[in-house]
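Moving on, here comes chain A:
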Amino acid sequence: MKHTRLFGGLAAATVAAAALMPAAVAAQDGYTIGFSNPGGVGNGWREEMICSAKAEALASGEVTGMNIIHRNTDAAGQLEDIRSLISAGVDAIVVNPADYEALNPALQEAADAGIVVVAVDAPVSQPTAYNLSNNQEEYAYLGATWLFEQLGGKGNVVEMRGIPGHPADTDRHEGFQRALAEHPEIVVVKEVSTNWDPATGAQQITDILNAGTQVDGVWTSGIDSWIVDAFITAGAPLVPIVGADNSGFVTQLLTTEGLVGAAVTNPGSVGGAGVRLAIHLLDGMAAGYEPGPEGTILLDPQLWTNATEEGKAALAGAADPSLDPSWPLGLSIPDWTTYTKEQLLACKAPGEA
Partner candidate 1 sequence: MSAPAVAAPAARPGIGRTIARNQWVVGLYLLLAALLAFTFLIKPGYGPADIESLAISVLPIVFAAAAQAVIVIAGGIDLSIGSLMALTNVVAAALMAQSGEVGAVGVVLLVLILGTLLGAVNGILVVVSRVPDIVVTLAMSFVWAGAALLVLGSPGGSAAAWFMALADGTFLIEWLPRAFVTMVVVLAVIWIPLRRSRLGLSLYAVGSDRVAALRSGVPIGRTKIAAYAIGGLLAGIGGLSLSMSTGIGLPVPGPYTLGGVAAIVLGGVSLAGGRGGLMGPVAAAFILALIRLDLVFLGVTSDYSQVIQGVVLVLVVMIGGLVELRRRRA
Partner candidate 2 sequence: MTEHLLEATGVVKRYGGVTALRGASLAVRPGEVHALLGANGAGKSTLIKILTGTVRPDSGSFRVGGTERTIRSAAEARAVGLASIYQDPSVIPDLDVRDNLRLTRTPLDAFRGWMAELGIPDLPLDVLSRDLPLPTLRIVDLARALAAEPQVLILDETTAALPADLTERVLEVVGRQRDHGRAVIFISHRLIEISTLCDRATVLRDGQTVGVVPIEPGAEDRIVALMLGPQAERPETERATGPVAAGIVGAALLGAEAGPGGADAGPAPTAAAAPGELRLAARGIGAGSRLHDVSLELRAGEVLGVVALEGQGQEELFETLAGARRPTAGTIEVDGRPVRFHHPADAIRAGVVLVPADRLQALLPQRSVRENVALPFSAPFRRWGLRRGAEEPRKVSAAIERLQVDTRAQAEVRRLSGGNQQKVTIARWVALGVRTLLCFDPTRGIDIRTKRQIYALLRELADQGAAVLLYTSELEEIRLACDRVVVIFGGRVVDVMDAALADEPTLLRAAYALPPDAPLPVLDEAAS
């Protein structure tokens, strides 16, 4: 039975390796915080969210370890991840939920185990969990209203959405519709789903331009600088474009000749804010915060446009060419994050070398 022996050997080697490894998650005095993110590995916004969570944990001085599960999976996979964090014995779990309802079984188990749960970026329906999100409805309303006003309340626009069915996309679409209802002479000539994928979005706008459709303005759900590039590549005259506070787009707003546009903030640092809320709750400072979807704390977006001097100043203040162009520039959230920019860029959790 050579076979069996080999397997035994493998197992023994694993055990030996583990013995040599320092126990990374050891809750001594401070808190251990788990973080579960089920998608967008390699996406600038999600990476910034993770780094801000780490930086906030470090800056707080109250956290001794973080346990981050950051992989592409579905709601069922995230259920497994949350349960793994429960088994790992963390004090609080911050999740970017894959779904509004689907995580509830595991979130209930967390509550039963006395673990604080904070959902960031999108809410969950679990009544024991706290929610803290960017106000996505407002994000779209703010940007769309600016665009429609810029066009004088009249013209053809393209709505470039994200992933159909995604809660943030649904909310943003609602905000867009609210702004549209207030501007009856604006016509949506094309509504497309970019899936938040740069290549997809660029192809879609190129197709629309090639079809000869009259386009007076473009609203995007975050695939922004690639749309500007597509206009330039196609040799089409630039029209007002609304995007997010992605570093690349902000740079374009400051430097691209003839581009009029607006960046709406959608800070990835909501991850850090979630960690801050979790620490508050662990410290017993729960006053003023309500669990459940009704108690959702909404972070309102800001709009920076290069059409006004004031907006230009805001853009210039936020711009940082050294950042990855896909990172959002809302690096910190007043009242919610306490880390420095250096801590954020270092992207190290407490105890991480």
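Heads up, the rule we're going with is that a residue touches a chain if its C-beta (ideal position, glycine included) is under 8 Å from a C-beta of that chain, and two chains touch if they have at least 3 such contacts; residues count from 1.
Selection criteria: all candidates are chains of the complex that A comes from, given by their letters.
For clarity, every value in this text was computed on a predicted model and none was experimentally measured.
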| item | value |
| --- | --- |
| Direct contact with chain A in this complex, candidates 1 or 2 | 1 |
| Candidate 1-facing residues of chain A, complex | 1-4, 6-8, 10-12, 14-15, 18, 21, 23-25, 41, 65, 67-77, 79-81, 83-89, 99-106, 109, 113, 164-167, 170 |
